[in-house]
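Report on one structure; see the data block that follows.
Every protein chain except one is present and positioned as in the full complex.
For chain A:
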Amino acid sequence: MAGGASAASAAVGGGRAAAGAGAAAAAGAGAGAAAGAAAGVSAAAASPGALPSPHPLSLYHVFGRIGEGTYGVVYVATTLSSASGGSASSAAGHPPQKRAELLAGARGADNGAGGSLCALPHVADEDGAAEVGHPRTGASSAGTQRKLALKLLKPTKEFDGVSPTAVREMALLRELNHPHVLRLEAVHVHVEEHVLCMVFNYAEYDLYELIRHHRERLAKSPISLHTVKSLLWQVLQGVEYLHSQWVIHRDLKPSNILVTSEIALGGGGMVKIADFGLARIFQAPLRPLHDNGVVVTIWYRAPELLLGARHYTPALDVWAVGCIFAELTALRPLFQGHEVRRSGAPFQKDQLMRICELLGAPTEEIWPTLGHLPHWAANDENVVAAASEASNSALAEARKRRRLNASTPTPGEPPPLLADAAAMGRGSSAHYLLSKMLTFDPSARLTAQGALNDTYFSLEPIPGRNALRPPEGTGAAVSYPPRRVHTEDRGMPQSSEPAQQQQRGNK
């Protein structure tokens, strides 16, 4: 019954008040938060056992809002108690068990408040073990408390029940377990309020913010080679894992590539691929995969998709990673096309033209199935001629500016304009790798595995496990700003604790 916006706001502030009162959802949502952080902690810890079950957010100490996605709001939080008391931590600390026993255990809690808790997917991996009592956590009160990101589903009536996107994201994340894939820690379902909450480990940075920091705050000083290479290496590791599990991410872009802070439990400076809302298992598609009207940013979209291919392959993730690679080196998006905003998946011609400017026009010689792609076959908006035109005028322009001599580009060499746009040396190993990841023909494009085997990664500097910490004696680490936490709105109580933690994260 509690669908609609009221549930959403009750979720934030009111849930904790409700837990404190041991009553049903609080009526005065925003005002309820005035109970304050400390009250929230103790009251909620005492509440399990009360009926009805507590709101998911009442199981955590919520500091504020950090993001608003397409179908969810993301909060930063910690668990309320580190020991066995709260049901929240019972999820975090589950010993490895057979799933059947886990389920059986959850059953016991069904009639009580703890029933809203879902056990951990991967309870015994290295991450989990290492996190408790990590020496670098520092914080005394929060010594064993992990920072978490809570993704709360917007409960709107527009959706037919639980959003299919959320269902798929949860379902897929439950199957995934890799150091470079953001791990789903728990799922909370609050039946009465129609609230769904996914719990993740917190990641302080993402590539979008990292790149922006260099571009806008550090006067475009480049990200260090070691960091770029380590980030790319880790992203590729994650993508290679996904593909080995028959999962295509389909929405890789800088803001979905999270990076843990230097002090993160389980490893600092580590890439965590996030946002599986559009991800698909590609071996058993029931229908030809299509976007269902979901808007995906077009800048990272592979040319086969731009030309209307209906069958998705893992190659499109590699294309996106290539675009991200170039953005890390150049500090701006490689192909910044103007998006046609219209329903019905319109042909994004401008995006394709941007690609042709740097890579040349595709031909059936280099891309044998090109003629089968709908927009090319139909020559929509005169795309065939326009592609050549875009490519030729870009070359002419470069010659005019004396950045190219008459004979370039040389066939067989990677496109020179690509190197320039990506701020890479022409003919460098980075340039070669990038051009192989941005091969037009998806079946000829480098795979994630192939990219990992590229010589680029065997040359100095060797990629590291902590992408943000430079190798010994190569200078100081750049300090990046922590994620902005919005505490002022939606009745979020101000708390000094997260600020302190973030400062430490900055050192």
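To be clear about the criterion, contacts are C-beta pairs under 8 Å (C-beta built on N, C-alpha and C of every residue); 3 or more make two chains touch, one makes a residue touch a chain; residues count from 1.
Just so we're on the same page, contacts and distances are computed from a predicted model.
Set against the options "Ubiquinone biosynthesis monooxygenase COQ6, mitochondrial", "DNA-directed RNA polymerase subunit beta", "Cyclin-like domain-containing protein" or "Ubiquitin-related modifier 1 homolog", the UniProt name belonging to the omitted chain is "Cyclin-like domain-containing protein".
The chain that is not drawn here is touched, among residues A:Pro164, A:Pro374 or A:Gly427, by A:Pro164. The residue from A:Val189, A:Met353, A:Met424 or A:Met437 that touches the chain not shown here is A:Val189.
Touching the omitted chain from chain A are residues 1, 98-100, 103-104, 106-107, 110, 115-116, 118-119, 121, 160-162, 164, 167-168, 170-172, 174-175, 177, 184, 187, 189-191, 194, 196, 244-246, 280-281, 283-287.
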